[in-house]
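Quick one: this structure, given as structure tokens, is what I'll be asking you about.
Here the complex is missing one protein chain, while the rest keep their positions.
For clarity, chains are labelled A and B in written order, and residue numbers in each chain start from 1.
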Amino acid sequence: MKHKNRSLLLYCFPALLLYATFVLYPAVGGFWYSLTNWNGLNPTYDYVGFANYRELLNDQVFHRSLRFTFRYVAYMVVLQNILALTLAIIIENLRRFKGLFRTIFFFPNMISMIVGGFIWLFIFTRAFPFFANSLGIAILGESWIGNPQYAFYSILILSLWGSVGYLMVIYIAALQNIPKPLLENARIDGANEWQINWHVVRPLIAHSITIGMFIALFSSFKVFDQVYALTGGGPGRATQVVSLNIFTEAFAMRSRYGYASAKAVILFLIIMVITCVQLLIMKRKEVEL
Amino acid sequence: MSTLLGWFSKACIIVFLIVMAIITLLPVGLAILNSFKTNGEIYTNILSLPTTWQINNYLDVFRRTHYLRSLWNTVFLVTLSVSGIVLASSLAGYKLARTKSKLSHALFVIFILSMLIPFHSIMIGLVRVANQLNVQGKLWGLALIYVGIGSPMAIFLYHGFTKNVPQEIEEAAMIDGCNGLQLYFRIVFPLLRPITFTIVILNTLWIWNDFLLPLLMISNREKHTLLLSTQALFGQYSANWSQILAILIMAMLPVMVVYLFIQKHIVSGIAEGALKS
Partner (left out) sequence: MKKMVIFFMMFVSFVMLSACESRSDSDTIELNVFMSFPRFQEEFEAYFELFEQKMLEEEGIKVKVNLEMASSDTAQQLLQARLSSNDAPDLYTLHAIADIPSYYDAGYLADLSDATFTELVFESVLESVTYDGKILALPLESLAWGYLYNKDMFEQYDLTPPLTLSEMENVVSVLQANDETPFLLAFQESWIPQLMMALALGAMINSEAPDFIDNMNVGTGSYADISEVFDIIDLIMANGTDRAFETGGASGSADFANGEAAMWVQGPWMSGSILEVNPDMNIGLAPLPVTNNEETTMINLSTSTSLGVSPTSENKELAIKLLNFILDPEHSSSLFSSLKFAPLATVHDYESFSWTDEAMTYVEAGKAYLERPLPPGVTDETAVALQEYYLGDKTRQQVIDAIDTAWRNAIE
């Protein structure tokens, strides 16, 4: 037994060492700083207990960025999955060009969201006004970056563009795993396409939907690059997501490292609670089916 | 009647698909088209062909991003990080799956839990740790950090995969006199190849396109990755879209080329990875 554990530690050592140094230690350190008033500049700081967390309760700017993030996550989880699943079903039912369409829709996933964000910035600020004038589509003439209402949808469009293909690929793989005879039997029994999708396919890919929801939820809570490249959190602070809020709080000149760390801890707790709840609910549903 | 309806709905579906495909490709298409124009032409008509193809935009960008250097830095960083992740986590993931003990279970849970820690929660502390250890500003140092952050997910995948690999082969090799590490490199690692492939693809994509961590860690422009040089140049040109677009296209180019050649493998690797978890 002893020997077994020793060789286990030996095998795990490289991963464990780097993981402890660059993930666990900073995470614990971050929690410690969240209990101090360190400003990131001075060599000295004081322990302030939970004062930073108490202040967070009344921080309107942070609340607003939380609300914005939640709204973004809600839209993303729903839209990303619906779009990805729709595309997957359509493509899987095609007789020709399956590969072509899959290649096209997955393509944006290969691109960094920083680069993709700058490209969409061009589309929103140059191409949209041009199309608005030449095609007479008034809505394209709106200020898609400068108006907070529209800026939200700009970020959403960019994020969907960059992420739908990923989930679509997963759903396609799940659909391909469904045994073909099952579908044929259903067809022989006289079920129409809709009934087949709902009663036969849906339960069989329930597990993949759990995964899809999880991936969408988890990645959209951490959204940073998209917002950074497209709006920088602006106009004003209208599109400042939590991660960007932490970034500016931590590294701005009046920087309050301790306070920013408290925000980071809150973000971690939120993500942990929500993903756990989501996994539990979905698991239960899967079992029911 | 019903066949007409069926035909109609099919047509709608095809149109929807094609429209979505156009929306997906249009931004990059417009970016490529306009990157060959002068700035003035962009302002007058987004859709027109360039009157003369401005190759200069690209030559200028090529020179000013030190393109080859940034590309090499990125390739170097990604290769080192991904090799590290594969090596460290295949060892750990395999052994964790094969060892049944409380310690093994505890270690596995510790690794898995951290997958929930968002990067922004450790970012602040990470910058300090990196500096205390004097790995800041170095590409190999950044690679070590990537191994630390990327391992849990890879261990998780290796762990799951190993459980489905029959143990008989290893036992047979053990009887033939293979010791631990020999066994691992000769027998086990090759068996893990499918999942290794998935892990290589997932992590390459992640690290190649990661922005914030290199931004915080690498200050020296000679060590800039492709994305960092892109972002730095973006600031300089901020009103000159034709050149900015050329920069962006250049930044995408390597990924686009690779994707065109091995897209099937990439796509299947990713689907594999997600469904395995």
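Keep in mind that, in the parts below, contacts are C-beta pairs under 8 Å (C-beta built on N, C-alpha and C of every residue); 3 or more make two chains touch, one makes a residue touch a chain.
A quick note: this is a predicted structure, and the numbers were derived from the prediction, not measured.
Undergrad: Out of B:232, B:256 or B:275, which residue would touch the omitted chain in the full complex?
TA: Of these options, the touching residue for the absent chain is B:232.
Undergrad: Can you tell me which of B:9, B:131 or B:167 touches the chain that was removed from the display?
TA: B:131
Undergrad: Which residues does chain A use to touch the chain missing from this display?
TA: The list for chain A reads 40-43, 125, 143, 145-148, 232, 234-238, 247-248, 250-255, 257.
Undergrad: For chain B, which residues touch the unseen chain?
TA: On the side of chain B, residues 76, 79-80, 83-84, 87, 127-128, 130-131, 136-140, 143, 185-186, 189-190, 215-216, 219-222, 231-232, 234-240 touch the unshown chain.
In the analysis below, only the chains that are shown with their structure count from here on.
Undergrad: For chain B, which residues count as touching chain A in their complex?
TA: Interface residues on the chain B side: 13, 16-17, 20-21, 23-28, 30-31, 34, 42-43, 45-47, 84, 87-89, 91-92, 94-96, 99, 101, 103-104, 107, 110-111, 114, 116-126, 128-130, 133, 144-145, 147-149, 151-152, 155, 180, 184, 205, 208-212, 227, 230-231, 234, 241, 244-245, 248, 251-252, 255-256, 258-259, 263-264, 266-268, 270-272, 274-275, 277.
Undergrad: Which positions of chain A touch chain B when the two form their complex?
TA: For this pair, the touching residues of chain A are 1, 4-5, 7-9, 11-12, 14-16, 18-30, 33, 87, 90-91, 99, 101-116, 118-120, 122-123, 126-127, 130-131, 161, 165-166, 169-170, 172-174, 177, 208, 211, 215, 218, 221-222, 224-225, 228, 242-243, 246-247, 250, 257, 260-261, 264-265, 267-268, 271-272, 275.
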